[in-house]
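Take a look at the following structure, please.
All protein chains but one are shown at their positions in the complex.
Coming up: chain A.
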């Protein structure tokens, strides 16, 4: 409580905030304001003032607005207060946090000051006192304080290990490192400082080796390591080895609560981001292959642990149903009986249903994804007691025999259900590539046709005819071309719907190391192959014929089916072109192949319509505006599509209108120059074009051209010399003034 007559605490804080606003507006006031506030925020002040003051100091020494030389001078003012604040055993944790952050910012400054002023030992003594206090706190303090200790240790390691730059860099005076400490310094012993740094590094990395999984400390550590790995070569090996042996998913084995999910995801993603950052920043790093390996392994086990788990939970209904089943089956085992079916109509499902539980019986198994169902079936079959299986099979056999008996006696069409759907699975002779009618359409047809046909259809549902030797599907009505196109489009739409629903996870799987072999990843590829061939080949060659011998509507629709699939493919790829570029490539390869085949077989090579170039251009045009400078997708696209021409490359050239995309455009072209000799010349022509057209791209383009087409640059030089004597003169004149 403030004494009466004085300002209240909030009022004083408001005043202090006023002073802070002043220095934020003009940092040259920092020395005065710090000196004026130090007595108010000292170790004996009320906690509100200590908090404000420590926070203020941490801000002052962190802000890049204050020059480092000024910070160095300022640090000498505050060190003593920092020591006192840090050493109070009952210090408020929030004050401690700010004090440690301040100390981390000051540490390299104090070291540099001591290096340059060897006889001022007071500053270094203070700094050492703060350091030993912080290193003790590292063991005992609350986690929120300990993360700051980790960061402080990072600064110490950075300052006391040899830098990647042998000479201290002039443009980064903060890059204080062991190299700056002269041997024989009266206050600083180079070797013990390096040994201390080495010990602190081990202690920092310890959190990755411990089984203790304090996520804050793990994240805080990982997120502080990048600069050490990059700038301190003697530390990088040890750090990377520690990360490689770290398993961020170790917590994933315990039951996942909402908090552990957050924690596991956090550690996994934080580890992955650090390594990905290192790989991206320096792809030629000798550790790059190991980083790649680790990341692949991590993705694989994450897919197993997290995706597997979350997928089960995502489909809320099926697993709960399955769990019920498991519980039910357990106790029922000893007295397992298959009850005979009663009188009345039965569905096929009834015949095979072994449980009496109404809920389970009504459960729609088709909701379970096929892969999951397969997994469950395999597991169940592997574990099931053979005698129970035998008894179940026997029971079902008896039911079927019984039904055969009953059917022979009373085939009553009136009482049978119109249950076409249930039999679908059971009809091996239904052609899978048949008419694109869905169940509803078939049912509709049944409703509208009261003829003998429908009687015939009713019969398969009658269980009496389970043998079904004579049943045949009624022949479909001939479709007129418009219906056919409509139905065809419906099928295509369904395939795309399925691909976007199921395709993406399968896609991710294929990238996952060993799982590459899993047959499940075949699905999406198979569908893409079907759909692309449907687009390219189904109607190919028909166009010419139909024009001749049918009326106008027919050829139009024939063309439409192929093109409407192409439109759908185009939209599908563009919806997520980074992930679906492989679809684009296989599609374009099919188009190219088809174009070639058509040209060969056509009597007049010019007559058959060509699709490859049109669609390649459309795709490229559409995703170019959305590229980022780091996108690999363009290079991949250009290198994998079957044919490249000048028109395509001219689109790439236009990328250079955005200066940030120049590198991407040139890299993609360079890749073509190096890896696709047949298009080398046109790729180089394009590069030339870029050089001529885009001033900003000249330096990079010239570098590549100098290697691959040196004559061009020489010609340009000569040309400009030849034609530009005048301007040359002007330039030299300008330079001399």
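We take it that a residue touches a chain if its C-beta (ideal position, glycine included) is under 8 Å from a C-beta of that chain, and two chains touch if they have at least 3 such contacts; residues count from 1.
As a convention for this text, contacts and distances are computed from a predicted model.
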item	value
Among "CDC20/Fizzy WD40 domain-containing protein", "RNA polymerase II subunit A C-terminal domain phosphatase SSU72", "GPI-anchor transamidase" or "U6 snRNA-associated Sm-like protein LSm8", the UniProt name of the subunit that does not appear here	"RNA polymerase II subunit A C-terminal domain phosphatase SSU72"
Hidden-chain contact residue, picked from the options A:220, A:495 or A:616	A:220
Chain not shown: contacting residue from A:111, A:242, A:263 or A:535	A:263
Touch with the omitted chain, as defined above, among A:89, A:186, A:283 or A:359	A:89
Which residue of A:36, A:530 or A:629 touches the chain not shown here	A:629
Positions on chain A contacted by the hidden chain, ascending	21, 24-25, 47, 51, 58-59, 62-65, 89-94, 101, 104-105, 137, 140-145, 147-148, 151-152, 154-155, 174, 215-216, 219-220, 223-224, 226-227, 230-231, 257-263, 265-266, 269-270, 273-274, 276-277, 280-281, 574, 621-622, 624-626, 628-629, 658, 660
